[in-house]
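What you see is the complex with one protein chain gone and the rest in place.
Take a look at chain A:
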Amino acid sequence: MKKSVYNGLYLVIAILLVLPFVLPNSFYLDLAVRMAINAVIVLGLNLLIGFAGQISLGHAGFLGIGAYASAVLPTHFGWHPLLAMGAGAAATGLLAGLVARPIFKLKGHYLAMATLGLGIIINIALRNEAQWTGGPDGMPVPGMGLFGFELSSDKQWYWVVAVLLSVSVWASLNLIDSPFGRALRALHGSEVASQVVGVDVVRYKVAIFVLSAVFASLMGSVTAHYVGFVSPNFADFFHSIELVTMVVIGGMASVYGSLVGAVLLTALPQALATFEGWETVVFGAILMLSMIFMPKGLVPTLAAKFGKGE
C-alpha cells in the first residue's frame, strides 16, 4: 500500500519537472506558480476539513497575516523578508492557538460562524489600519532575497514553489499515515468514540488548526513576494470560500484531490473571463452543480468509479 501512495507523489514531481519546458509562454508559467501556491494552502486546509472534519471559513485571514507581515515588516521596519515571513507565521500560529481552544468546543455551524468571524475581523483590521497597510488600496511588497540572491523571474519562483509543493505532498502523505493522522481521522469518524479510546480530541483539533493556519500564513508570505503586491481582498471572506471550495471540489480527505481542486479553481477564473459579466453566475452554477452531482468531490468520485482506492 505504501508504494502506491508514493506513486502519486512521483507523478506530481514528474509533472512539475516537465511542466516549465512544455508551457508555451510566461502567462501559463505564472498560472502554474499560482496553482502550486494554492495547492500547498489547500493541502493544509484539507488536513483540517477533510481529515479532521472541522470547518474553517476564515482561512484567508491567516493568509492575510502572512502576506501583510511580509509587506509591512520589511517596508516600515527594514526586517529581512525571511525573518518577516517567520514572524508572520509565528503570529498566525499564536493567534490560531489562542482562539482555537474556545473555538473547538464548538461544532458544525457554530464553528463555521466563529472562524468566519475571525477572518472578517482580520480583514477589516487590514482595511482600516491604512498608515501601515495602505488601507483598501493595498501596498507593494519588497522582493525576496535568499543569501544575496534575489528571486525575481517567474522561472525562479516556479522552482521554489515546485519544491515547496513536492515537500508538502510528501509531508501530508506521511502525516496521514502517522499516529497523529490516524487520531485525526478517528475524531472525524466519531468524537465521542475517539475520546473513549483515549484520543485527546481538543488537543488534536487545536494542533491541526494551528498547523493549517501556519501553512496558510507562510504561503500568504510567498504569494505576497511573488505577486509583489498585497490588498485586503487577498484576505476577504470570498477568498476563504474559494479555498474551502478547492478542498471540497477536489475531494475531502484526499491529498491528490487537494491538488486537483487547486488547479481547477485557479484556472477557472481565467477560463470564465470569456463570459464577460457572467463570470459570477457561471462560477456559482459550477459550484452548485459539482456539489449536487459529486458531493464527495472529483478525485474520490472518479476513484470510486474506476474501482481503485487512492
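Here is the rule we go by: contacts are C-beta pairs under 8 Å (C-beta built on N, C-alpha and C of every residue); 3 or more make two chains touch, one makes a residue touch a chain; residues count from 1.
To be clear about the criterion, contacts and distances are computed from a predicted model.
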**Message:** Suppose you had to identify the omitted chain by its UniProt name; would it be "ABC transporter permease", "Xanthine dehydrogenase YagT iron-sulfur-binding subunit", "AzlD domain-containing protein" or "Small ribosomal subunit protein bS18"?
**Reply:** "ABC transporter permease"
**Of A:84, A:244, A:268 or A:303, the residue in touch with the unshown chain** = A:244
**Selected from A:52, A:120 or A:173 as touching the chain missing from the view** = A:120
**Absent-chain contact - pick from A:49, A:222 or A:298** = A:49
**Complete:** Of A:32, A:252 or A:299, the residue that touches the missing chain is A:252
**Request:** Using the touch rule from the top, list residues of chain A that touch the missing partner.
**Result:** 49, 55, 57, 99, 102-103, 105-106, 108-110, 112-114, 116-118, 120-121, 124-125, 128, 190-193, 237, 241, 244-245, 247-248, 252, 277-288, 291-292, 295
